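A single protein chain has been removed from this complex, and every other one stays in its place.
Lettered A, B and C in written order, each chain numbered from 1.
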Amino acid sequence: MAEKIPTTSKQWNVTGSDGFDSLKFTEQAVPELGDNQVLVKIRGVSLNSRDILVAQGTYPWKVKPDVIPGSDGAGVVLKIGKNVTRFQPGDQVITMLNQQHLGGSLDPKTMRYGLGASVDGTLRTVGAFDEQGLVAMPQGLSFAEAATLTCAGLTAWNALFGLQGRPLMAGQWVLTQGTGGVSLFAIQFAKAVGAKVIATTSSNEKSKILKEKLGVDHIVNYRETPNWGEKAKSLTGGAGVDLVVEVAGPSSLKQSVESVKMDGIISVLGFVGGMESKEPLPSILECWMSLFTARGIWVGSRLQLEDMCRAIEGNPQKLRPIVDKVFKLEELKDALGYLASGNHQGKVCIEVP
Amino acid sequence: MAEKIPTTSKQWNVTGSDGFDSLKFTEQAVPELGDNQVLVKIRGVSLNSRDILVAQGTYPWKVKPDVIPGSDGAGVVLKIGKNVTRFQPGDQVITMLNQQHLGGSLDPKTMRYGLGASVDGTLRTVGAFDEQGLVAMPQGLSFAEAATLTCAGLTAWNALFGLQGRPLMAGQWVLTQGTGGVSLFAIQFAKAVGAKVIATTSSNEKSKILKEKLGVDHIVNYRETPNWGEKAKSLTGGAGVDLVVEVAGPSSLKQSVESVKMDGIISVLGFVGGMESKEPLPSILECWMSLFTARGIWVGSRLQLEDMCRAIEGNPQKLRPIVDKVFKLEELKDALGYLASGNHQGKVCIEVP
Amino acid sequence: MAEKIPTTSKQWNVTGSDGFDSLKFTEQAVPELGDNQVLVKIRGVSLNSRDILVAQGTYPWKVKPDVIPGSDGAGVVLKIGKNVTRFQPGDQVITMLNQQHLGGSLDPKTMRYGLGASVDGTLRTVGAFDEQGLVAMPQGLSFAEAATLTCAGLTAWNALFGLQGRPLMAGQWVLTQGTGGVSLFAIQFAKAVGAKVIATTSSNEKSKILKEKLGVDHIVNYRETPNWGEKAKSLTGGAGVDLVVEVAGPSSLKQSVESVKMDGIISVLGFVGGMESKEPLPSILECWMSLFTARGIWVGSRLQLEDMCRAIEGNPQKLRPIVDKVFKLEELKDALGYLASGNHQGKVCIEVP
Partner (left out) sequence: MAEKIPTTSKQWNVTGSDGFDSLKFTEQAVPELGDNQVLVKIRGVSLNSRDILVAQGTYPWKVKPDVIPGSDGAGVVLKIGKNVTRFQPGDQVITMLNQQHLGGSLDPKTMRYGLGASVDGTLRTVGAFDEQGLVAMPQGLSFAEAATLTCAGLTAWNALFGLQGRPLMAGQWVLTQGTGGVSLFAIQFAKAVGAKVIATTSSNEKSKILKEKLGVDHIVNYRETPNWGEKAKSLTGGAGVDLVVEVAGPSSLKQSVESVKMDGIISVLGFVGGMESKEPLPSILECWMSLFTARGIWVGSRLQLEDMCRAIEGNPQKLRPIVDKVFKLEELKDALGYLASGNHQGKVCIEVP
């Protein structure tokens, strides 16, 4: 607990927009702590494709000049500002991406403070964070594992349980796509609450982790079965899946619509499959023609993150985050490159000693 | 109460698909009552564009041969089958469209029994209905007014309050389109619970009923203001509307998306504006890019209808259904023609003495 | 499927109020089937303490003269009335206690039709039931197991998930009492959705089934630890349990209040512990003084039963009902006596060949 408080922090900054070359690694003095700030020794970071966009200068939203990138972090509280009430030195904490999305609806105001873009992020050894933007880290996880909760974990949780009044229930069917971080979390959460999962994948090798490790009920290879939506529907006995965790975007939306049950839900989370599409995308009118609800999601709130952390702590075997590979802080460029290659199954992380 | 029970019923049947000429009006014997059936003297019917499609033979779903059309009806119970428990002779009742959608999610099974299409409907003087498909009529309404609740009323109610956990709340903004039956009900319900309403319309004449009679907060003429979505957003102070009651379809979806708040809701109810569109429709991916929820709706459940009837009974001034014009039963073809002309403001009804 | 339809049914009737001596077992003709009735060959029945009260003539609510007792039943559809739409011959079904509680709030009207009290019940070989009062039986269960879902299963499900908007979530703490049917179901459902369970019991022998078979997280012997409420609170880390499944009544309410978290829920299900209490019971004002919600429950609705059946079907290992002992139909008095002795762990059932 009585850890010595460093006076300098090693940190990455995005100093331009020349791709990863803009990333500079330096050592800086730790600035004075604000009254409501918490000084955190970062011990684990997890990377997201958003970090690639920020590092490359192609992130479509506001980025602070020379920003320290990284939204996902886990570490130990070293020191607290004089008005801090939420934490004590020695506490283990994780960061939130939307620093001000405490609960209720996301709004443009709460989106303005995005960690690792408009606000300095987690890719450093020591940093000061607003106490409102941190949450107690679940016990039983490594720091790298805990860091994955910030974005991938919370997005998946929100996708499954975030439509108030219609959370995923035991016995319902969920469809997930691929083996990215959000999809793996969605599978884990779904299985942990007794739901059934159909997962799409492009490779029989990746099927293993899905079936053996995660207990997915059915796997559909979307290359071998281009009409995987219809296939998924038939696997449920004909009614369709209750909830689709739609991450691929244009390349998959039509099949997702095919797969979903009448009055089911499609949680729309982005377009990791790229923006290209061979055919016109299903329009919003399709919600009426096929009778379902499509819900766009951007991460989640602090209240949701707290609910999720409690679920993880209460289910240590089932809900251990899946980390594909761990890099050192100074290897950030390699780590981002590996992430960009798309060969991972689960999260790409950084550990700081 | 001790009404004499007729032995014959005058009724309309759809006998072919030659447009309104297929509609035949005859007198038939009242058949024996089933154990769980209720014999109803129909006193009021309200018409929907669905009735035009059924009459013309262009309804895209299953239609029973020689069906008696009409989903919306209100009347008096004449007699009950021996196992009926829900009603007594003398009770006033209204019909449900989806005879078996009692509560929870709509599913293909409960959609199979649509009054006036796959099951004989309300355009007759006397009819037997399953006790499960009827609901007590709210006090204080005429039979024609009460009949409008079956489809237009319930669809509007579901659009505003049907997303479990996220019903419309006082102080929120609703956007409605035009002066059709569903839109007028949506305005009335929204105002009755303290919400604020922006209504689009094409004519300054129709603005009157909206503003003076219904208390709409702002009216936007969509012909004069093609970018009415942006206009609506600015009228809310910049955040956008909380809920759009989208009835027009292709011609309006893009503006609806423009108008809606982050994390807002678009209730998608059909395409009374026709299926043509000058530009590509917003795709489901837009739910993520602009962060909102799009929810397709098909009428609603008996539980919702009962909630709505209670609301109507408790707010007799504010929630009196708006009937544009009343026809006689034998004038059905004229009534359907008038409905098809699109000149109505509120519901087109039939009254039976 | 083409089962021969019997013309007679063996059945129990409650013919007076002389205790179990009033129970008579006879063979009667199967009456004509109503238009909306389903003829069911009963294959499994499960017994509840309510059946003891009905048999003894001490049930406090309305009992039909000479009623056939039994609310819980599972069997096979032999034949359907001419207007039946929900089932086909050969379907496997289970019964509902409140024959008319289809969804939404329980009300006095829907309570009037209680199977095995005001309406003839399941303790017979063949019976006609209203199609609305039956639900498809989950696959993978024996008939005796399936019969336990009607009351014990549904009550437990409602206790955990029935407060709309606040269902039990993964990682939350549940407190259960004893090894009666409702409590064991509550443990199973809670564990199946990733919650943590503290169970009270009076015997170390019963602890085995709780811990080894059901995976309860902590067991508190309420005889050895009279202040088990406080103990349970400390086992959660000090905050208290999120939800108490309160079945014992006067003897346990005070401890339940001690155990519950701020803003937690106490589902109040009756008084199997008897109506006597050494100390005054906590009053409703306690809800405010300790800040929690107390919710009285009476079984549940058909919509909830359907949700539960889907959960059971999707989790065949975890959610197999626990049957203590199975009797033959003609052994009903022995079975009720065994149930009354209180030595069971799980449900006491009847099987009919």
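FYI, contacts are C-beta pairs under 8 Å (C-beta built on N, C-alpha and C of every residue); 3 or more make two chains touch, one makes a residue touch a chain.
For clarity, every value in this text was computed on a predicted model and none was experimentally measured.
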| item | value |
| --- | --- |
| Displayed chains contacted by the hidden chain, counting the whole assembly | A, B, C |
| Of A:6, A:81, A:140 or A:215, the residue in touch with the unshown chain | A:81 |
| Per the touch definition above, residue among C:230, C:286 or C:306 touching the missing chain | C:286 |
| Which of C:54, C:97, C:294 or C:336 contacts the chain that the document leaves out | C:294 |
| Of B:167, B:226, B:280 or B:337, the one touching the omitted chain in the full complex | B:167 |
| In subunit A, positions touching the absent partner | 34-37, 81-83, 85, 100, 102-104, 112-113, 130, 132, 164-165, 301, 303, 306 |
| For subunit B, residues in touch with the removed chain | 161, 164-165, 167, 169-172, 189, 192-196, 307, 309-315, 318-319 |
| Residues in subunit C touching the chain absent from view | 105-108, 111, 163-166, 239, 249-250, 253, 257, 261-263, 266, 268-271, 280-298 |
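Convention: only the chains that are shown with their structure count from here on.
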| item | value |
| --- | --- |
| Arrangement of touching chains [line / ring / star / complete / other] | complete |
| Interface residue overlap between copies subunit A and subunit B, same or different (over half shared) | same |
| Centroid distance [mean C-alpha coordinates] between subunit B and subunit A, Å | 42 |
| Multi-chain contact sites of subunit B, meaning residues that touch two or more partners | 164-165 |
